[in-house]
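With one protein chain removed, the remaining protein chains of the complex are shown where they sit.
For clarity, chains are labelled A and B in written order, and residue numbers in each chain start from 1.
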Amino acid sequence: MAEQQTEENVHELDIDVEPLDMKLGPSHPATHGTVRMNLRLDGETVLNAEVEVGYLHRGFEKECESGLYYQAFPYTDRLNYVSPMINNVGYALACEKLFDVEVPERCQYLRVVASEASRIADHLTCMGACALELGAFTAFLYAVEARESAWDILDAMCGARVTCNYVRIGGLSSDVGPEFAALVDEKLADVARLHKDFEDLLLANPIFRDRMEGTGVLPKEDLIAFGVTGPLLRAAGVPLDLRRVSPYLVYDRLDFDVPVGESGDNMDRFLVRCEEIRQSARLVKQCLADLPEGPVDLDDPRVRLPAKGEVFGRMEQLISQFKLVTEGPRPPVGEVYQAVEGGNGELGFYLVSDGTGKPYKCRARSPSFSNTQAMSPMVEGGMLADVIPTFDMINMIGGECDR
Amino acid sequence: MSDVEEPTVESGAESETPEDPLLRRLREKLGEAVVSTHEFRGDRTAILDRGSLLEACTWLRDDPENAFDLLMDVTAVDYLGRKPRFEVVYHLYSVEKNARLRIKVPLEEDDVKIPSVVPVWIGANWLERETWDLYGIEFEGHPELKRIYLYEEFEGHPLRKDYPKEQRQPLIGPGARNGAATDAESAE
Partner (left out) sequence: MAVRVVKVDREGLAKAAGPLSARAIATGLSITARHFFRNLWGWIVGKPTIATVMYPEEDVVKPPAFRGMPVLVEMDNGKERCVACGLCEWACPVDCISITPDETEDAIERYPQVFDIDMGRCMYCGLCEEACPEEAIVMSDRVEIAAFSRAATLWHKDDLLVPVDRLARRLEYVRRGYER
């Protein structure tokens, strides 16, 4: 770009200026997420912003429709790959609603642990990347180190940090061991320590505050009209959190706060996420304190594989194993929509069953998609530099947005 | 996947007397335009006629007893081999009432046109573009109906059931091995 030209000095000098078209992305160093923004600029003012998504489209729905119900779990990991467990849980809940079964209590508690640990990782990634893109590299490293601790919790549960594939229809792939609670305490302490340093570095910093405060504001009516959910909507003062308004799993038995903002600017969004990390840690601790004994898997040969020990020794279970793996669990004909509170908002799965072992339709309602749509009105009329923090706080995850 | 059963089979009987107050009011308001209503696993569904979609959506959003102000999702389902072949599915949510409603609009294969709901919920813009891209449903009155995930040169609509999963399309753009790209490479 040439010299800086604001609207005023253009008029003063009486220079005939044409608007400048600029492409931001698809892989721009200051955006985390594969998205292209076609900006029309007058000096540094954004006149028009057109967001183009689709760079990470992998055909999630087509892939799910061609496989059995249980084979879609690895693909759900790759929707929002920063908080994979929430996707796992959401898909499993949708399937269980279709089958009309309910998993044992221990499983429900462990699913909450997995979801909340994922949420911590999600928010830390979002805020850390935001700090990085606004120039705070050290803060980013602290956030990523804290995220590593959150991922260690997931790693201990399922054996993978990102590609979890932990939850199953009617249960979990494995139970946690007796050493798990101590490990979680240690890792959550690490997260809390690093998160505090991260906050202290940024929130007292005038440069960071100047770039976050008052930018990217959209009134809550507009946010709702655009279908925005999650921390973005809560930052505008709407306490819409599915864990609160329509509790699933065991959220109705747990104590937690739903933080809301007031003005809905980027700073509020950041603060809401900061508080949610603390609340998620609180939820994990409560779940582990209350964790009941018992099985994690449903004892129902229609949906869940039989216990491995019995498969080796008994003919019926062996046959059941063969049938469930090759044909898959067969739900009744019908259609369900089940939503969970994902890292960025409502993550819903819409399943249509035709009675066979394959989903006839498996649709993921991804929060990033609707949230990214509201990007244009948030940045139009603002400065070019404000595009970056706004995009960071929208936290568009390519895998989830493009599916 | 040709032997698809009607998804509303089990609900046919109860659709005569809908229990749910919302579905009953919807039926009273729209009359004949409501083809049927049913509930499955607690999800309320109303199947509407295409012509009354906009009227129904405006009423659902504006009537204070409904207040469905958040359009969660727009998608379509392709029941290949059934008539009508397509169904466009809307998921509505009311922030104030914490209520959900699913609206389905059946569409014939040779006439896949439906009025756009962008005038009612502006957030339908991308969702309808996605549905056009992947299912080829034409939303009439949409401000800018073009592909969102795939490129303009893409042929077909990949989520239709008659689009094979393994089908490949030729590469386009600078990385492609044919046409203008090859000329440019050889010129270098």
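By our rule, a contact is a pair of C-beta atoms (placed from the backbone, for glycine too) under 8 Å apart; a residue touches a chain by one contact, two chains touch by 3 or more.
Note that the structure is a prediction, hence the values are computed from the model and not measured.
S.K.: Can you list the shown chains that the omitted chain is in contact with?
M.R.: Output: missing chain touches A.
S.K.: Identify the residue among A:38, A:173 or A:356 that touches the chain left out of the display.
M.R.: A:173
S.K.: Kindly state which of the options A:31, A:83, A:165 or A:215 is in contact with the chain not pictured.
M.R.: A:165
S.K.: Among A:58, A:253, A:285 or A:330, exactly one should touch the missing chain; which is it?
M.R.: A:253
S.K.: Which residue, A:268, A:335 or A:354, contacts the hidden chain when the whole complex is considered?
M.R.: A:268
S.K.: So one chain is hidden, and I want to know which residue out of A:30, A:291, A:311 or A:383 touches that hidden chain in the complete assembly.
M.R.: With A:30, A:291, A:311 or A:383 as choices, the missing chain is touched by A:311.
S.K.: In the whole complex, what residues of chain A lie against the chain that is missing from view?
M.R.: 67, 70-75, 138, 142, 145, 148, 155-160, 163, 165, 173-175, 177, 197, 200-201, 203-206, 209, 235, 239, 243-244, 251-262, 267-268, 271-272, 274-275, 295, 297, 299, 305, 307-309, 311-312, 318, 321-322, 325-326
Simple rule for what comes next: only the chains that are shown with their structure count from here on.
S.K.: Can you compute the centre-to-centre distance for chain A and chain B, using the mean CA position of each chain? Integer Å is fine.
M.R.: Between these chains, centre-to-centre, one finds 24 Å.
S.K.: Could you pull out which chain B residues touch chain A in their complex?
M.R.: Per the touch definition, chain B meets chain A at residues 1, 4-5, 7, 9-10, 40-41, 43, 45, 69-73, 75, 77, 89, 91, 93, 95, 98, 100, 102, 121-123, 125-127, 130, 134, 148-150, 158-159, 165.
S.K.: Can you check the complex and tell me which residues of chain A touch chain B?
M.R.: 53-54, 57, 59, 61-63, 66, 97-98, 100, 222, 224-229, 238, 240, 245-246, 333-337, 339, 346, 348, 350, 352, 354-355, 360-361, 363, 365, 369-370, 373-374, 402
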